[in-house]
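A single protein chain has been removed from this complex, and every other one stays in its place.
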Amino acid sequence: MPGKITLERIMALQAAYVRCIDHDELEAWPEFFLDPCLYKVTTAENHKLGYQSGIIYADSKAMLIDRIAALRQANIYEKQNYRHILGLPNIIANGGTEAESETPFMVVRIMHDGQSDIFATGVYLDTVRAVGRDLKFVQRIVVCDSSRIDTLMALPL
Amino acid sequence: MPGKITLERIMALQAAYVRCIDHDELEAWPEFFLDPCLYKVTTAENHKLGYQSGIIYADSKAMLIDRIAALRQANIYEKQNYRHILGLPNIIANGGTEAESETPFMVVRIMHDGQSDIFATGVYLDTVRAVGRDLKFVQRIVVCDSSRIDTLMALPL
Partner (left out) sequence: MPGKITLERIMALQAAYVRCIDHDELEAWPEFFLDPCLYKVTTAENHKLGYQSGIIYADSKAMLIDRIAALRQANIYEKQNYRHILGLPNIIANGGTEAESETPFMVVRIMHDGQSDIFATGVYLDTVRAVGRDLKFVQRIVVCDSSRIDTLMALPL
């Protein structure tokens, strides 16, 4: 029986998720999601207007896996590193084994020459479900504050 | 009987506070405070020198409500969005139903053209009190690291 969802477990999930990306362990990234799932990257403006499409949209684990495979093959652009810094999560609703949370994020991009700048800020709108000892994403909508998102955006947010 | 104050409850309060501002639910912002209260925005330099006044000063919920009303009416400047990212809180003293904590913050400003920059960094010096299931601010002193604070600063920090 999966244990009750707590703030501590949500924090641990969020921390593990961004570690996976920032440590370039992208092949493990789809494992954070259930199947089917919803993973969407959008802008605050489009989210507010209720647009269903996004900059990135995936509704199955296979689509997430494809995305990483494509990224590995097409990795011809200038090497960049990212650092996610997460704020403190809000639990919006908690049914015990399924919960909704919102977690603010900032992503810093470190260019090859060492220059660092703010790549993106926003909020993760999540529905998470307890599966055994783990929490998995039923849904993660990444709402970026800025409407000017780098169209070369390749790494998951 | 209000429950004991814990790090988890303080984190939840801090997260809810910045969500309220970043989601533009400003009318709910005064509800985070007791009445009377102390809400002050100042600079690290002035705080160190012991100056009592601040860039912003309010000692009642009515003053907080007025501030939001004025902000809504005067909203003629260029549209900006803010994103607060909070660091991990320190509990400095904890009497069970009243506690002092310090929470570092960073605010990123997202301009209309999509450009993002660091608007402010600093620390929240708080006294919080358990009121039923909630925590409320007895006092929040917002100490900004930089002395160059945008004088057009309108949104609460």
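Order as written gives the chain letters A and B; numbering starts at 1 within each chain.
The rule we apply is simple: a residue touches a chain if its C-beta (ideal position, glycine included) is under 8 Å from a C-beta of that chain, and two chains touch if they have at least 3 such contacts.
In this text the structure is predicted, and so the values were computed from the model without any measurement.
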Residue touching the undisplayed chain, where the options are B:Met106, B:Ile141 or B:Leu157: B:Met106
Omitted-chain contact residue, chosen from A:Ile5, A:Val18 or A:Ala99: A:Val18
Residues belonging to chain B that touch the chain removed from view: 7-8, 44, 85-91, 102, 104-106, 118, 120-123, 145-148
Sites on chain A contacted by the missing partner chain, in the whole complex: 8, 11-12, 14-16, 18-19, 22, 81, 83-86, 106, 108, 110, 113-118
